[in-house]
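Once you've had a glance at the structure underneath, I'll fire off some questions.
Complex shown without one protein chain; remaining protein chains in place.
Chain nomenclature is as follows: A and B, assigned in order of appearance, with residue numbering initiated at 1 for each chain independently.
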Amino acid sequence: MTIAPLAELLIFGILLGGIYGLSAIGLTLIFGVARVLNLAHGAFAVIAAAVSYVIVQATGQNLFFVAMLTVPLFFATGYAYEKLLIHKLLPLSRERRIEALILGTLGSALAAESIASIIVPRNFGLNYQLPPISLGEITVSALRLLLLVIVAVTTITLHLIIYKTWYGKALRATIDDAEAAQLMGVNFDRVASVTFGLGTALSALGGILLLLVSNISPTMGFPVTLKVLTIIILGGLGSVLGSLAAAIVLGLSEIFTGFFFDTAWANSTSLVVLLIVLLIKSEGLLKR
Amino acid sequence: MQVREIILSTIVLATMLPLPFLSSSYIVFLMSGIMVLALCSLSFNLVYANTGYLNLGNSVPFGVGAYTFASTLSYDWPLPLVLVASLSAILISGALSGIFIIRLKGAYYAIGTLALVLFAQALAYNLGWLTGGYQGIIVNVAGGSVYSAYFILAFLNTLLLLLTSAIRKSSFGYRIRSIKGNELAARTFGINTTTNKFMVLLVSSVFVGIAGILSTFYNGFVTPESSFGISITFLPIIAAILLGSSSIAGPLIGVLIITLASEIFVTTTPQLTHLVLGILLILVALYQKNIPSLRNSRLLKGKLGVSGANSKN
Partner (left out) sequence: MQTNSKLAASIIVTTLVVSLVWYAAIPTLTPKSAQEVPVPGPEQIRMIKIGGTLPLSGQFSPVAGTFNKLYGAWADQINARGGLYVAEYNKRLPVQVIVYDDQSDAATATRLYEKLISEDKVDILIGPYSSTLTVPLVAVATRNSIPLVATSAGAPPIFNQGSDWVFVGIDLITNWPKTYFDMVRAKGLAKTIGFVATDEPFGQGILAGGKTFAPSAGLTTVSENIVPVGTKDFTATIAKLKGTNPDIVFVAALAPDAATFVKQAKEQGLKPREFHVPQLVKGFIESVGIDSANYVTGEWYWTEDIPLGGVWGKELFTSAMAKAGIANVDYPWAAVHYYGLEIIGAAIERTGTLDKVKLRDGLKNLSIPTISGEVHFKSFGNFKGVGTLVPFPVQMQNGRVVVVWPAEIKKSDYVYPAP
């Protein structure tokens, strides 16, 4: 077994994990703040990809340029989503709130998926051919390296936001103890809306990156949400580091399982890992 | 049984029973599909409304029953043996889900059971030699038809409705509803939450599993999509929550509404089906408390009119 394939597998494993990780961080932040499992999270990623794709096809602009337009757009979408829908459901009693959130987020997921199917009625993807980079025997895709850099930069930026800004402080406080944070003057509603915006924007970015890496089908919103859910459970709900770690572990294990065994089992790897972890340690790897 | 429940059951049965004789086989197919989903929804709600546990893996026994039935038939096993094998498989999968309900709570339980059903689907896709893979298994029971399935399904639905009502008023029902209120307190009071949770889950699994067998029987095939797919996993759950989980017949009516509305769309403007369904769900989420007849109807809940500990809805 030569080194060459291993390097590529490694890069792609981390990249795939990184892309899912962005979405997972978004979802786990949303959960940490508002205790909501947003079932429309994946659908938002898909619709962001669809919108970006259409704009690229229509205007001929570069995807990275379009992304600078689309990602803030979906920040606004997430923000509005919280303000118009989620906000109204949060004050309900415990049992009613869970049911209403399931119905509300699931309904939004269905509606978003439907809109995505109307925008682009078939599978779609973008193809930016960059010459493969060769380092000796190892040939890797330049595009994937570039995307990896983007993911890394985003993660670092996120880290800075969470630990160096006022919003970040309010965010961490709310995740730790929402009531105490409010007593200390944090405006919960605003933090919630902004976090939904941020989470959705992250998910949108993930969707756009996925556009370059593989094909997107307009109906894959829900399966993506499920995958991201398993990641955040694995990493422990509300833990940003946990989600990222779990995502990368999963990305790598999927790729390597596919290579050494059978591609058929690659997707199930995350499920098996999750099932085992839950049965041993019933609340995730890095429980908050 | 209260007078109200008898009236409701009579109205429903009076509508359903003559249907096969008066209408086309397509309608019987459609209604059978509805009853299969209704069984799944009622079973899900049996666990959810009483214990508060969201069993997202509700369709696991469904698929297990369906595949065991189909594959034993394809090996030409005699029918009685097929049924015994299928029922055993259903019980085993129910017990497996039971392990989950004992060990996990809340969101972790929900996602854990979801992972279970996704894994079951992956097994169905990948173990081609056993499950026929993507294409699934074709079933042809000699002399079988959708009409016999229809009546069995109607019978089972009625049975489950009565059972749900009976459990609600029994001491078993009080025990499991106390779990929903506060599990720790319930245990402190000496209630064996483990056994009780396990039992109600097992009962639920049996009904779902039989629904799976019947569905395979009259449809003539089983595939990973039809047995563990998103429709069969989530539609029953949405239907149960739609009209308020505290009502006994709510899941059944929810299934009826969703399926008939979708079917009307499917045969006219198919692209909008999901959009309309999605908007419906959002509206219900927002305005559920304004549908008093559904959440609080004494007609639907029976005379007690309470849903266990959470009576302040």
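Everything below uses one rule, namely that contacts are C-beta pairs under 8 Å (C-beta built on N, C-alpha and C of every residue); 3 or more make two chains touch, one makes a residue touch a chain.
Fair warning: this is a prediction, and the values are worked out from it, not measured in the lab.
Note that the undisplayed chain, when the full complex is considered, contacts A, B.
Taking the complete complex into account, A:S117 is the one of A:T28, A:S52, A:T77 or A:S117 that touches the chain left out.
The chain omitted from view is touched by exactly one of B:I138, B:I152, B:I191 or B:V206, namely B:I138. Although one chain is not displayed, its contacts with chain B can still be listed: residues 8, 11, 15-16, 19, 22-27, 29-31, 33, 125-126, 128, 133-135, 138, 140, 145, 219-221, 223, 225-226, 253, 256-257, 260, 263, 266-267, 270-271, 273, 292-294, 296-300. Chain A residues in contact with the hidden partner, per the touch definition given at the top, are 4-5, 8-9, 12, 16, 117, 121-125, 127, 129-130, 132, 139-141, 143-144, 210, 213-215, 217, 219-220, 254-255, 258-259, 262-264, 266-267.
We take it that only the chains that are shown with their structure count from here on.
Computed from the mean C-alpha positions, the centre of chain A lies at a distance of 31 Å from the centre of chain B.
Chain B meets chain A in the complex at residues 52, 54, 99-100, 103-105, 107-108, 111-112, 114-116, 118-119, 122-123, 125-126, 180, 230, 234, 237-238, 241-242, 245, 271-275, 277-286, 288-289, 310, 312-313. Listing the residues of chain A that touch chain B in their complex gives 37, 85, 88-89, 92-93, 95-96, 98-104, 106-115, 117-118, 222, 226, 229-230, 233, 237, 262, 264-265, 267-268, 271-272, 274-275, 278-279, 282-284.
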